[in-house]
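In what follows, a single structure is set out as structure tokens and then discussed.
Every protein chain except one is present and positioned as in the full complex.
What follows is chain A.
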Amino acid sequence: MKHDALIQTVIMTQSEWPLWEVFIRSKQGLDHKHVGSLHAADAQMAIQNARDVYTRRQEGISIWVVESKHVHASNPDDAEAFFDPANDKVYRHPTFYQVPDSIKHM
């Protein structure tokens, strides 16, 4: 019974299925964007739940789900050390080039 272990876990944690993060691609050529999270017993159920919860109003053409425990986040306490040093380095932006008029979508 392959779902057995999973459902046992669910019962032990009082019907709380694992949390999943949901990413939706709204149309071809765009990135998958994080849209929210939901509970599901496994990946297959997570995708179906995502379809029912997040694509009811034509929001998407593709779904990714990732179990939330696999997402590792930066620590807010590190924010200064991580992100502030980039503030005064304008030369890292490619804004000093002349873009010819014929180049679109830059």
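Rule of thumb we're sticking to: a residue touches a chain if its C-beta (ideal position, glycine included) is under 8 Å from a C-beta of that chain, and two chains touch if they have at least 3 such contacts; residues count from 1.
Simple rule for what comes next: contacts and distances are computed from a predicted model.
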Look at the options "VCBS repeat-containing protein", "Transketolase", "Cellulose-binding protein" or "Phenylacetate-CoA oxygenase subunit PaaC" and return the one that UniProt uses as the protein name of the missing chain. "Phenylacetate-CoA oxygenase subunit PaaC"
Identified contact with the non-displayed chain, of A:R56, A:K89 or A:K104: A:R56
Note that chain A touches the absent chain at residues 1-4, 7-8, 11, 15, 17, 38-41, 44-45, 48-49, 51-53, 56
